[in-house]
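Here's the structure, in structure tokens; my notes come after.
A protein chain is absent from this complex, but the other protein chains hold their places.
By written order: A, B and C. Residues from 1 in each chain.
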Amino acid sequence: MLGYILKRLLAVVPVIVFVAIFVFLLLRLTPGDPAAIIAGDAATPAQLEKIRASLGLSEPILVQFATWIGHLVRGDLGISLISNIPVTELIGQRIWPTINIALLTICLSVLIAVPMGVIAAWKHRTWADYAVMTFSVLGFSVPVFVIGYIFIQVFSIQLRWLPVQGYTAPGDDFGKFLSRAILPCLTLATIYVALIARMTRASMLEVLGEDFIRTARAKGVGETLVLFRHALRNAAVPILTIIGTGFALLISGVVVTESVFNIPGIGRLTVDAILARDYPVIQAMILLTSAIYVFINLMIDVAYSLIDPRIRY
Amino acid sequence: MSDAMTPASRLQPVLGLLSLPGQMRRLGGGPMIAALVLVLIVIAAIFAPLYIPHDPLTINATQRLKGPSEMFPLGTDAFGRDLFSRVVMGARVSLFIGVGAAVVSVALGLAIGLVSGFFRLADAIIMRFMDALMAIPSILLAIALVALNGPSLWSVIAAITLPEIPRVVRLVRSVVLSVREEPYVEAAISLGSSMPKILWQHLMPNTLAPLTVQGTYICASAILTEAILSFLGAGVSTEIPTWGNIMAEGRVYFQIKPSLIFWPGLMLSLCILSINLLGDTARDLLDPRLRKREG
Amino acid sequence: MLFKTKSFDDAPVVLSIEDLTVRLSGVNDTVRPVLDRISFQIRAGETVCLVGESGSGKSVTSLATMGLLPKGALEVSNGRIMLGETNLLSLSAGQMRDMRARNLSMVFQEPMTALNPVMRVGAQIEEVLDTHMRLSKKEKKARVLDIMEQVHLPDVERIYRSFPHQLSGGQRQRIMIAMALILEPKLLIADEPTTALDVTTQRQILSLIAELQEKHGTAVLFITHDMGVVAEIADTVQVMKHGELVERAPVETLLRNPQEDYTKSLLRAVPSLTPRPERVSKPPKGGPALSVEDLNKTYGSSGWFVNRSTTLAARDVSFDIPAGRTLGIVGESGSGKSTVARCIMRLIDPTEGSVRVAGTEIARLSRADLRPHRKHIQIVFQDPFRSLNPRWTVGRSLVEGPLNLGQDKASAMARARELMALVGLPEDAVDRYPHQFSGGQRQRIAIARAIAMEPDVLVADEAVSALDVSVQAQVLDLLDELQQKLGIAILFITHDLRVAAQICDEVIVMQKGRVVEHGKAGAVLADPQHPYTRSLIEAAPGRAWDFANFRELGALAAQ
């Protein structure tokens, strides 16, 4: 097992290298000039050239790449071209809101979606199934910002139950954190619930057709236990996969949700960085999210072996 | 034991796609309505230039943010452009983006997936690269790509397509890897058929059903992604109206003029809902495992 | 042959099925029902065998009794199922659950899939106790270990903690039986419980069921398609066909004196264990059609860091087949017989050794160089549902090979039609799709596809194993006929000694990748030298009975 994890971690290296090269090239081929952004409206070409030089952007691309990689292997992600603050510090400021929102969303979604999917599969081809399926298709079909606006309109402005925007760290004031996080989480959860409920349903449908379910029923085991003890655990692998890979979707959705609800997370940091061509931040963020993605995949694979004794590495 | 000719086994996916409409009738109203809605939207989009009351691009400073009237059936946007004309013309572009992204990513994914399933050596490299591509969050990648090429229609399609390709590749590859163990493929090997021929004639057709399903989902998500890109300021230029950029422009006025988001949002959601429903239906019909469960 | 002869007239009726009719859901009365007014009884301690070919409705009968018909697909439309005084069909879902395991249990065909793969088997047995009674943890475990001892599982403490995948097929089926019998139900339904097992394991499981039945006085409804098994275990036999009961009799009466034509045809189709008479005509001159020498195949390669253990799938296999003759490779699962076939076909690459087909060494040819030589050796697979491309017309499948050889399409199609006639199908079959044919017909098509290449060697890899006995006999006849007409050499891979006896000139017996015995079919089967061969033959159920002639085998010998 340990050997397997080690091997998998080694396999991460080429993936990250690919990502690094890809992102670096992508950015350096992108039009746009961080110097122009720093200097503002009234700058002259000569001034821009000077700023570019001081940012190290006048070097040949290969030199820039080598410098960056050199720093990277030492764990140095560089300094933001725009705000002049180390990228690690920037990310450190911004990552927690995103992680907290994401975790809350996942918990919320799993708690809602898994029972939904189980019931839909159990009551296959009944109104309950159709209701769940309709919801899950609907959840996919409405842009996340529209959902966010509707929630704000209903819960914050009409009903005045919840604040409109903002973020409070759970450590500072947990109640406030919840009241401010609940709308963004619900917004994100709409898609996520749809996704997980679908996958749970499909996976459960497949498992419910398996022989061992018939065996359990033949033993006289009650339906609830059949569903949750026998079927769900066997159906768990694809559900886990979708929860994990859905994380990437969550990160994308977070960008929009962060804008609508004004949450200072990494999604906005990244989009702002892309729009400002803040290369070190973009590179670091994409590497980071890729690494998180790869890491989550690894965690999922490890979780597989905990769930399913047949999977051994 | 196997001489059974149960009704289910007669519904083999052989001519699956051709017999789809017929089978759909058995499934009742939902998919039928979805198909109808989609057909209506497509027809409305195709013939839009024939009936729209205004040029969707003509601005009119004196008619900004007006409510519905005889002249402007759905009112006007912040530039005084006719919302109705923009929404129906937007359907053309949005659908084009959806279908374009689906076709391109499926075609490229199919080609790469077949090669990857076939050449063991290429497989290792291709799949590492695909892993990397999958690892990059697709929206971020899309924003970066649009920023790279400028927000033209094609760069938006490219930006939406690229992150989808790895998923298609994996799908195709998994089908290839599982079907190449099928006895009829081994029989074809024994009959002396060449590998490319086997890939194309025996393996590729097996990918069509799942690819059709996948294609519908890509189509739906592309339309949605375009809207999100527009929302984040990296969408198609407003010279080319899409549901996404109509909404992105309109979101500033959400509270004073919700119709700017409502109408394109409704069309978009209806359209995606229909596509997804049809995708689900196709999957239910084409997935033999699910069908088995139906008994 | 000793049949069970005990009379059960005095024993209480355990299960009484009366006029049971089952239909497809949502289908009106005009469509023929899946089960049509079935009535029978089982008494305490009695074993009733339900026999019939696939689609005859035997499994539906058992599922209906258990109340496990797939919802929304099949439903009981008429009749009663009386367990003692209770009509099971009138029970609520909860009451029915309560009956299961306590009063009636079931053992399924596939021990591989019938157990929950993610639960320890001990817990799965305990679940029965949890569902139906309250016991302390200790008592529970004691009872589970006790029943596990009763089904003769070794090392019960370890197996108690094992997951299903860590057990062999036989062990898993023992777990299933333990689970079914732990509450000592009045009725045990066994649906093809040994079909997926090797003969030697099958024998053990059959005797286990018999032993436990004796001990607990359980009534057993045993579903099987195998007449050999029937002969071994049945008290009473009921023959089913297309959802109807066609004949019911005590086992000996039925085997000796079948009344219905259908029963007779079923029995006639059972191949005899007595080898076919040796062919007198000399094989044609020239070298052997297929010659295999010292073939080895090992699986598992060295890893990056450590040398992994390797599996020897085939070791030092050598044989020749002359043209027009059939060589059988017999063995249980995992014996390496299919590995040999696939190596010869070069579907996998042999590790060592030589394979000569029509005088050409093909074991070391590259894939591309191999292609022109493929025509000399063709294969027919086990599963008739997967061996034809479902998207292609039969004709297209048939001409694929000839087109590869450069034949023009028109003449290839013409030839395909001739081939259809040759294998006993209408010529217009070429325009149809595989799903429009039955399993036996598809296997004929697969054979036609193989001989379209005019091969020197035909490899039949369990080619009749998935077929019902009556169809099996027809396909074997076809192969024999083609061999005589075309002079093909056949390599016949099978686990079924009866089939091997009927078609092979020579037989190789394989065990764990090695050849343990090789000789003329008559010699090997009638006078096995190796203990493994002997155990295989001894395990064959009903081996003393000549089903086709309704009498003991000895009767023939005595004549």
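Here is the rule we go by: a residue touches a chain if its C-beta (ideal position, glycine included) is under 8 Å from a C-beta of that chain, and two chains touch if they have at least 3 such contacts.
Going forward, contacts and distances are computed from a predicted model.
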| item | value |
| --- | --- |
| Options "ABC transporter substrate-binding protein", "Formate dehydrogenase major subunit", "Lipid-transfer protein" or "Malonate decarboxylase alpha subunit": UniProt name of the undisplayed chain | "ABC transporter substrate-binding protein" |
| Visible chains in contact with the missing one | A, B |
| Listed residues A:88, A:241 or A:262, member touching the removed chain | A:262 |
| Candidates B:90, B:151, B:192 or B:265 - the one touching the absent chain | B:151 |
| Chain not shown, touching residues in subunit B | 57-59, 61-62, 64-65, 78-80, 147, 150-152, 233-239, 245, 251-256 |
| Absent-chain interface as seen on subunit A, which is shown | 31-33, 36-48, 50-51, 53-54, 80, 82-85, 90, 93-94, 149, 152, 156-157, 160, 163-166, 259-262, 264, 268-269, 272, 275-277 |
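We adopt the following convention: only the chains that are shown with their structure count from here on.
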| item | value |
| --- | --- |
| Identity of the chain that, by mean CA position, is farthest from subunit C | A |
| Leader among chain pairs (count of C-beta contacts) | A-B |
| Subunit B and subunit C: spacing of chain centres that average the CA atoms, whole Å | 46 |
| Inter-centroid spacing, subunit C versus subunit A (mean Cα positions, whole Å) | 50 |
| Junction residues of subunit C - those touching two or more other chains | 72 |
| Residue numbers on subunit B that touch subunit A, as the complex places them | 30, 128-129, 131-141, 143-145, 147-148, 150, 220-221, 224, 227-228, 231-233, 247, 251, 254-255, 261, 265, 268-270, 272-273, 276-277, 280, 289-290, 292-293 |
| Interface residues, subunit B side, partner subunit C - complex | 1-7, 9-10, 12-14, 182-184, 186-195, 202, 205, 294-295 |
| Interfacial residue positions of subunit C with respect to subunit A in the complex | 66, 68, 72, 93, 97-102, 105-106, 108, 110, 113-119, 127-128, 131-132, 163, 165, 176, 179-180 |
